[in-house]
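Excerpt of the complex: some chains, original placement.
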Amino acid sequence: MTMKKGVMRPGHVQIRVLDIDEALVHYRDLMGLIETDRDAEGRVYLKGWTEVDKFSVVLREADTAGMDFMGFKCVSEAVVDQLRGELAEFGCAIEDVPAEELKDCGRRVRFTAPTGHNFELYATKKQTGRYGVGNHNPEAWPRDLTGMKAQRFDHCLLYGPELDKTLDLFRTVLGFDLCEQVMTPDGKRVAQFLTVGMKAHDIAFIDHPEPGKFHHASFFLESWEDVLKAGDLISMTDTSIDIGPTRHGITHGSTIYFFDPSGNRNEVFCGGDYFYPDHEPITWDADKLGKAIFYHDRVLNERFLTVLT
Amino acid sequence: MTMKKGVMRPGHVQIRVLDIDEALVHYRDLMGLIETDRDAEGRVYLKGWTEVDKFSVVLREADTAGMDFMGFKCVSEAVVDQLRGELAEFGCAIEDVPAEELKDCGRRVRFTAPTGHNFELYATKKQTGRYGVGNHNPEAWPRDLTGMKAQRFDHCLLYGPELDKTLDLFRTVLGFDLCEQVMTPDGKRVAQFLTVGMKAHDIAFIDHPEPGKFHHASFFLESWEDVLKAGDLISMTDTSIDIGPTRHGITHGSTIYFFDPSGNRNEVFCGGDYFYPDHEPITWDADKLGKAIFYHDRVLNERFLTVLT
Amino acid sequence: MTMKKGVMRPGHVQIRVLDIDEALVHYRDLMGLIETDRDAEGRVYLKGWTEVDKFSVVLREADTAGMDFMGFKCVSEAVVDQLRGELAEFGCAIEDVPAEELKDCGRRVRFTAPTGHNFELYATKKQTGRYGVGNHNPEAWPRDLTGMKAQRFDHCLLYGPELDKTLDLFRTVLGFDLCEQVMTPDGKRVAQFLTVGMKAHDIAFIDHPEPGKFHHASFFLESWEDVLKAGDLISMTDTSIDIGPTRHGITHGSTIYFFDPSGNRNEVFCGGDYFYPDHEPITWDADKLGKAIFYHDRVLNERFLTVLT
């Protein structure tokens, strides 16, 4: 059942960047995210313009690129308490992060998934409303958006081991559903796309021997035309491109991949299938993995297998 | 909370048409719905190609046009039982419709809302899978779609009295959220758009003195280009148009309205805002109703107020 | 034959506006034309970003709105000389406008067509190149465009008498072709769309008893999505809309009509058929005029018949 455990959506991702000013030119000026705050540690907070909460992306300057953690927003603090208990029972390492460790965000319950990634649950974050349009007679969009006009932080794709156990955790404890999967002939699930709402994926995992690897953070665009213009902007700004514009087989979304100046991979995409909890998972055969990932080329480019620590 | 009561989505609508063959030319050949079955009463069953269940539209030949009922699919028969009790307690008139009254559909619990419309809850319907693509290495879309290529039955807009009480019913008993509303200066809600998932609306009501009025049944398209082509097809087939292509202020979806040969209004649209349960309702002032409904023209066309019994 | 007489394209239009500052908010900030200069008389010069010449729109503050004249660029001064002679021979009143009457524009030969409109021929205008991209390794588009991002001045639609004689003038003297026409059952041409290149129309006339009437000046957009966003911007800026987004039957372009603050009608559109000189004219029956003009609604809105002196 959708949201059967009270987890609502991907709420934020904290990304490490090598140079915060260069990163802002990328995430704010090129991708069009809205800068909403900075904190005493020098972290910068951003959001897509359609997002109601104050931020969904946190950039932290560090010596290595990669993802620190991804957070899911829950409907209530009671849900966070409840799930904290279930996570511990499941055997996850848990860290309690106090309120205001992220500015204007309540306490978070951080845990490590079997794939080696850090996730968080939280229920409280300041709501500043949709950027530029608000809730009262809202116009269709704000006139002062820039660059790719990214609408919202959408999902992450992560690489790591223990996909079965991780699926069990996300399904049983957190109430996610398995929307789509890639299976080998001998029944091993090598990729799994999980949703906690109606989107084709809120979090996705690909099987990988090393734990905690970061493939990409993804942002939603309005249209296929915006994907084209994203590609144009990537070229105009001499930004490193990975692949696209193209379509995914899995989710059928239309997409382009590229890299921030620190080497973190980003996706902007549009469209994609919808999900309801009575939908059977969609299954791709592992020998169709190329088509499943990049529907037009039907082969993986070499870089697809490159991930960050 | 999304789906807090176990109602998943709009599952079907039964529409009365004056001539079943003419209606099929409209719903199947023009709108591109897939005909999936007929029954002994002569009713015809159709679905959008992305829908997993066997049907979402039932056409019934009758002497007057209009909507017989709209049904919501629930996650389980237990939920249907539970909600049946709560509906009765709320004071709704309830009718138990036996399994197979609609072919390949389980028992339904029919109730009348304060607005005078008939709704149903059910949990069981034969799943035939996405038309032409299925669940195994699915292609992006089937090659043999026709006309407008409507993807799914999306929602209905209904006119009637007692909006407050109806909102209470849908919120309290059925677990819907109020996504968007139109308010008069003295605080009367004259339009309400409700969702039970992430869509901007699954059912909408406009205040009207007469109960049980039908404004339109709406179907989802992939893109604004498909809305243009829908308009083209409307013209090519001498179909009666209402308004569009245009955008709605409410939901911000892009749309076209037209009539079936019996006078039932249809909408096809794309895009639209998304909803999460921590979103405050969006409010439009009643003196902005024109802009709220038709964002570009900013006035209601006269026909907008025309509804069927 | 295309350009058989050396006339290349619509090169400029001079429009009268009641308030030049309000007009600039409209043509520059809303429509996205680039302001390129002003002159001692207070006229403002603008262009679409893809246009190579310095300007294509001249706004002149005056007590009444309307079009002063429309100019066509020729391939050489010799062509202008040659056509000046042929225009005189045809019987047109001719006025020689000296170089620099429009800043950075060479001498112009002004003449009055049988419909009562003032047109000009010229061959020399300063070329400032495509705005923001130029001719050397040009990017796909400039990043600092605003509003509707109008790409170029495209054509005008004018109302007046004597369509046959005007067609004869444009065909015989100026080398235009008749691309599309609307004919009454008794063989009267009530609308004619003329081209001097491959576009579906460079100038169009509709039969009207009063001479010299101005219907609209039209500007080209890149896509149907840009037409939607034009409609959005019209609403956001409380600009008076006429009709659209919709498609024309004639030319099949996709379009929206609206008014500048002085009451001049503008069009922005995309797409449209192409023309070669061996194409037979396309003919619409006058009883299909509604569909010919507004393909989806298939009726003329009342405002369509409103024109300026």
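A, B and C label the chains in the order they appear, each numbered from 1.
Quick note on the criterion: a residue touches a chain if its C-beta (ideal position, glycine included) is under 8 Å from a C-beta of that chain, and two chains touch if they have at least 3 such contacts.
Just so it is clear, the structure is predicted and the values come from calculations on it, not from any experiment.
Asks: If 3 of the identical subunits are displayed, how many subunits does the entire complex have according to this structure file?
Replies: Across the complete structure, the repeated chain appears 4 times.
Just so it is clear, only the chains that are shown with their structure count from here on.
Asks: Quick one: which chain's Cα centre is the longest way from chain B's?
Replies: The chain farthest from chain B, judged by C-alpha centres, is C.
Asks: List the centre-to-centre spacing of chain A and chain B in whole Å, with centres computed as mean CA coordinates.
Replies: The computed centroid separation for chain A versus chain B comes out at 31 Å.
Asks: What's the distance between the Cα centroids of chain A and chain C, rounded to whole Å?
Replies: Their C-alpha centroids are separated by 48 Å.
Asks: Which chain A residues touch at least two other chains?
Replies: Where chain A meets two or more other chains at a single residue, that happens at 140, 223.
Asks: Considering the complex alone, what residue numbers of chain B touch chain C?
Replies: 224-225, 228, 231-232, 234-235, 241, 244-247, 249, 254, 256, 291, 295-298
Asks: Which part of chain A faces chain C closely enough to touch in the complex?
Replies: Contact set of chain A toward chain C: 139-141, 143, 223, 225, 232-233, 235-236.
Asks: Mind pulling up the chain B residues that touch chain A in the complex?
Replies: For chain B paired with chain A, touching residues are 1-4, 6, 8-9, 50, 52, 73, 75, 127, 129, 135-138, 140, 197-199, 222-224, 247, 249, 252, 271, 273-274, 276-285, 288, 291-292, 295.
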